[in-house]
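Here's the structure we're looking at; comments come further down.
For this view, one protein chain was removed and the others were kept in their places.
Up next, subunit A:
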Amino acid sequence: MTRTYSGLPRWVFVPALLGAVFVVLPLVAMTTRVDWSQFGALVTSDSSVAALELSLRTSAASTALCLVLGIPLALVLARTSFRGQRALRSLLLLPLVLPPVVGGIALLYTFGRRGLLGESLDLLGIRIAFSTTAVVLAQTFVALPFLVVSLEGTLRAVGQRYEVVAATLGARPTTVLTRVTVPLVLPGLLSGAVLSFARALGEFGATLTFAGSLQGVTRTLPLEIYLQRETDADAAVALSLVLVVVAVLVVALAQGRGRQWG
């Protein structure tokens, strides 16, 4: 990444600055409302700690699930071509633009007690509704496209030269995939995983609609903030700040990785 040309017209910087202020200012405004004297007590209450812990745990689980499902999906989309591939890609990206509540409703009619798969699962003794599993499913549903998009882009960008060479030297497809392809796309894979984690951390609507809200089981940090806001605005602001800080750390981590390898 070398910058050869930066001869931008000066006026471009004005809307650019406005754009930056537009995003950063609300976050700054929020920090001005934090009751710092109470901050420690507010964010370390039982319910807050339980919510943060649950959020980190479920986000990690859904990121793992995103990797397991998303890497093959991205590989298939980037390295093969078949009829309906465009349509499939569009469908897979839908959770990016769907209102989260719609995602929640869709999940409800799939995995819910009376859902498409829910009834069969129920017969097997697997109950997803109101469980931590439901939270992980909701988070995975909204986070998966982030991993697929960023990984597919990287796969296309690195091309297939090395893969072809490895194959002509006699490497089996699995060896090519694990020894050549994956190491090549590792930066994209890591930033995709981190983005998925961040998206899972912020998931709210689908969880609320599909999983419910119970301390320590389904009430993640965003749900806890939503609930606290009803009675204790100070606690809601304090927890919001915690969520923002965690999200900033995660995104910074993703960018750091990208720069290191990219």
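By our rule, a residue touches a chain if its C-beta (ideal position, glycine included) is under 8 Å from a C-beta of that chain, and two chains touch if they have at least 3 such contacts; residues count from 1.
Just so we're on the same page, contacts and distances are computed from a predicted model.
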Query raised in the report: Which name from "Carbohydrate ABC transporter membrane protein 1 (CUT1 family)", "Biotin-dependent carboxyltransferase family protein", "NfeD family protein" or "Molybdate transport system substrate-binding protein" does UniProt give the chain that's left off?
Result: "Molybdate transport system substrate-binding protein"
**Report entry** Of A:Leu208, A:Leu221, A:Leu239 or A:Ala254, the one touching the omitted chain in the full complex
**Finding:** A:Leu208
Query - Touch with the omitted chain, as defined above, among A:Phe39, A:Phe130 or A:Tyr162 - result: A:Phe130
Query raised in the report: For the full complex, which residue in A:Gly112, A:Pro145 or A:Pro187 touches the chain that was left out?
Result: A:Gly112
Query raised in the report: Among A:Thr154, A:Thr181 or A:Gln228, which residue is in contact with the omitted chain in the full complex?
Result: A:Gln228
Query - Contact footprint on subunit A, counting only the chain that is left out - result: 108, 112-114, 129-130, 208-209, 211-215, 218-219, 223, 226-231, 233
